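Take a look at this one; I'll ask things after.
Yeah, one chain of the complex is gone here, protein chain that is, but the others are all in their spots.
The chains carry the letters A and B, assigned in the order they are written, with residues numbered from 1 in each.
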Amino acid sequence: MNNGLLLFFGILVAMVSSWFGFVHSPQLQFGKQLPELDESTGASFPVPRSGAANRGRDIYRQNGCASCHTQQVRQSGFSFSVVIEDFGTNTVQLSQLLPSLSSQFTPSSPLPEETPFRLKEGIDLRTAEGIVKSLTEVGAVAMALISPSGADIERGWGIRRTVGRDYLLDSPVMLGNQRIGPDLSNLGNRNPDANWHLVHLFQPRSVVQDSVMPHYGYLFEKREITGAASADALRFNGELVVDDEGRQVIPRTAALDLVAYLLSLRLDEPIFEAPGEKSATVESAEETLVSEQSGATE
Amino acid sequence: MSESINNGNESGAASPGWEVEIPVQELDRSCRMPVLFMLWKAAGWLFLGSLLALLNSVRFHAPDLLAHCPWLTYGRIGPAASTAIVYGFALQAAFGVALWLTVRMSKSLLVQPGYIALGAGFWNIGVLVGVVGILAGDGTSYPMFESPHYAVPILFVAYSIIAGLGLVTFMRRQVKDLYVSQWFLFAALLWFPWILSTGSLLLHHFPVRGVAQVSVAGWYATGLLTLVLGGISLAVIFYVIPKVLKRPLHSHYMAVFAFWLLLFFGGGAGVLSGTTVPAWISGLSAVMSFFVCFASVLVGLNLIRTVGADLGRLMSPELRFVSVASFAFLAAGVLNAINAYSSIAEVTQFTLVLPALQQLVLGGFITMALFAGVYHLLPRVTGSQAPIEGSVNLHFGATVLGLGLTICVLGLGGLIQGQAMNDPEIPFTAVTKSALTFMRIETVGSLLLVFGSVLFLVNVGRSICPVLCCGPGGLLGCLKEDSVEEIESAPAAEPKAVEPAAPQVAKKASKKVAAKKKVAAKKKQAKKAAKK
Partner (left out) sequence: MADSSNQGSKEMEPTSSRAAVPVGFFVALIVLVYWSTLYLDSNAGGFNAKVYEPFASFDMVKAIQPKGNLDPRFEKGRVAYATYCSPCHQNNGGGSPGQFPPLAGSDWVTAEGPNRIIRLIMNGLAGPIVVNGVDWNPPAQMPPWKDVITDDEELACLVTYIRGESEWGNSASSVTAEQVEAIRAETASRPTPWTQGEIFETSEQ
């Protein structure tokens, strides 16, 4: 009996230590984390999703989209670049300095017209800081910026790697572990066209020839065309989308919500844990959908 | 080989410390009803799960197959298949085998087999609710923990009944020294409710924030595979090899050493590096994988030394299954450690390598070990003939071929896919295309696995059928009459001398058992007389 009791306590210690390592500690680190509020702009990070997008996340879960799509971007490394924001007034000293920093310049070459000007790329932090310092000494305003690198980032799947804070407002967190389809972290920026997504859900191979995604026809209602086509019917490039039997296709709320969710997926903000450069923002992707939805309800 | 330990089994009733030895037939009969019920259901779930997996595999040839029905969409069939296989088949078969092993090694009768069968019934309801829930769109999207929140409490209650009574049986054991299989069984049975309740509470009812969910879900899945299913499978391996070869395990210490390593490091070895968790979680997890790899080598060496020069004898059916399982265990330990290394993970991550490794663990190691356990216990528990050897061999061939094909093809495809994925010049559609060929070949493997699961169902069914239906010692008869056959050695079971040194609890337990048996024996004698 003694034997068994010892065994029991040994197992208990193992269970508790394992639980402490992978359940309790992450909970201590993330459990109380709150979205960050930028006081100057009033924006919070992560950006809360709209009601439709939140409902869409549920559609995403129900249909197991995470079995083929990840929502996590990897980063294999990083380098630095120096960007001159302002050349200052001391142009003489600056023109003497620039040739020693970059081969783009000769002592006689004029200063570039436009700022910000990217002076150097792909250098390490120490070099970048040295250049910034020497530029500051001649009165120019310069920044050392980090450029994340990696295949995922070069594919445009995000400007930086994903970090824990990106998923703060999501439950369940659907990171996915298979990339049979592409990563979706930055889909809202990569393709903000809500209509394209609806067509892609309805007939994947009509927009992506080699797609292996199954169609999600059940998210759409098919209706015989009587007289003129409905105003809510799915159109693509101005043409009415019809099913095999020539019926018009009207997206159900589930489809619209799902697309709202997909468009709310963005990875274009640098964050403390993974600094990067903010990408040029694509004009509010969700707005296209909102207008579409309002069109649908009218 | 050094002196072997006396587990109190070799010298029978004369063994010091214990008053009586219950005959194995009686032990086997005590767990006949619940264990056979579980195995039969498990075989059914395996067939269903394999069929669903095959359906999803075929979809890489025809993406729109059955796509119009939301219940059958790709993203729901996958989790449903994995739930059917993991919860319906693997866990259920593991519980069945674990109960029988507990009874055999504890040398005590199974406590309340009726309630255990009831628990097993609940378990099947839980799995059914889970699978139907997933198909209806209530899956949770956590790998290995996809059952909807309302299915998990059913599973928990069912498990509590099964394992609780199993543990009571274990506590009433009539042996002094614990064999290493018992260590693994005990740990697995304690670990499962711990992770199941944690998962249910922290993922379903009071979900933790953000990526803490990923960590909890990863911990759950790893614990389930490595410690619960893996622990029971290792118990089977450590049980079957020495028993069938009729020689002691090479080293108790090596096995125990591996046990503690697995216990302390196995629970966290699955959160792969590079996923979106802080570096320390993936770093710690990688380190744990290295320790698990170390333990795997230790287990492998121990088994090899046990088998020694008897490699040729591994051709006996259950040993064949067990050797494949042991090999898969060793390979999985090594490959997982390699895969946890950050520069390797960079290539393999998010590719088909992951399902390949999972298939290696779940299919190659766990399922094969459970098959071995099932084929070992079937003739003993049913008290009838073993399944037809040809059919078992066919099952073995189909399964090993199917698994081998699946694992190799997915692994190779995953490597190619990973290489392509890390080259941003290659458009993503081309990346998927490079993997598609392999996913299509994999369908053949899935087909073989379905064929294998049918054979397993047939083999189990054939063994159970005579018991279940009518034959002497049949299950129905068993239910009616408590126990049918008169056992030759029953009189020997009567208490002879109470050993003063025996612990109180054990004494009471065995007294009870003995008293019950006396009554049963008298009843039977009376019946026999009446028949005459």
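Here, contacts are C-beta pairs under 8 Å (C-beta built on N, C-alpha and C of every residue); 3 or more make two chains touch, one makes a residue touch a chain.
Note that the structure is a prediction, hence the values are computed from the model and not measured.
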item: Partner chains on view for the chain not depicted; value: A, B
item: From A:G56, A:G164, A:P192 or A:P251, residue that would touch the chain that is not displayed; value: A:G164
item: Touch criterion as defined above, residue of B:R59, B:R104 or B:H204 at the omitted chain; value: B:R104
item: Residue touching the undisplayed chain, where the options are B:L227, B:L262 or B:L284; value: B:L284
item: Missing-partner contacts on chain A, residue numbers; value: 25, 29-30, 75-78, 80, 85-86, 88, 125, 128-129, 132, 136-137, 139, 141-146, 161, 163-164, 270, 272-275
item: Residues of chain B (touch criterion as defined above) contacting the omitted chain; value: 1-7, 9-10, 23-25, 104-105, 107, 179-181, 238-239, 241-244, 246, 248-255, 257, 273-274, 276-280, 282-284, 286-287, 290-291, 294, 298, 301, 305, 316-319, 342, 375-376, 379-380, 385-387, 389, 489
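Keep in mind that, in the parts below, only the chains that are shown with their structure count from here on.
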item: Interchain centroid distance [CA atoms averaged], chain A/chain B, Å; value: 41
item: Residues of chain A touching chain B in the complex; value: 1, 3-4, 7-8, 10-12, 14-15, 17-19, 21-23, 26-27, 29-31, 33, 61-68, 70, 72, 74, 76, 151, 154-155, 161-168, 170-182, 204-205, 208-218
item: List of chain B residues in touch with chain A within their complex; value: 59-60, 63-65, 67-70, 73-76, 78-79, 137-143, 170-171, 176-178, 183, 186-187, 190-191, 194, 198, 202-203, 207-216, 218-219, 223, 260, 263-264, 267-268, 271-272, 274-278, 281, 284-285, 346, 349-352, 354-355, 417, 421-424, 428-429, 431-433, 435-436, 503, 505-506
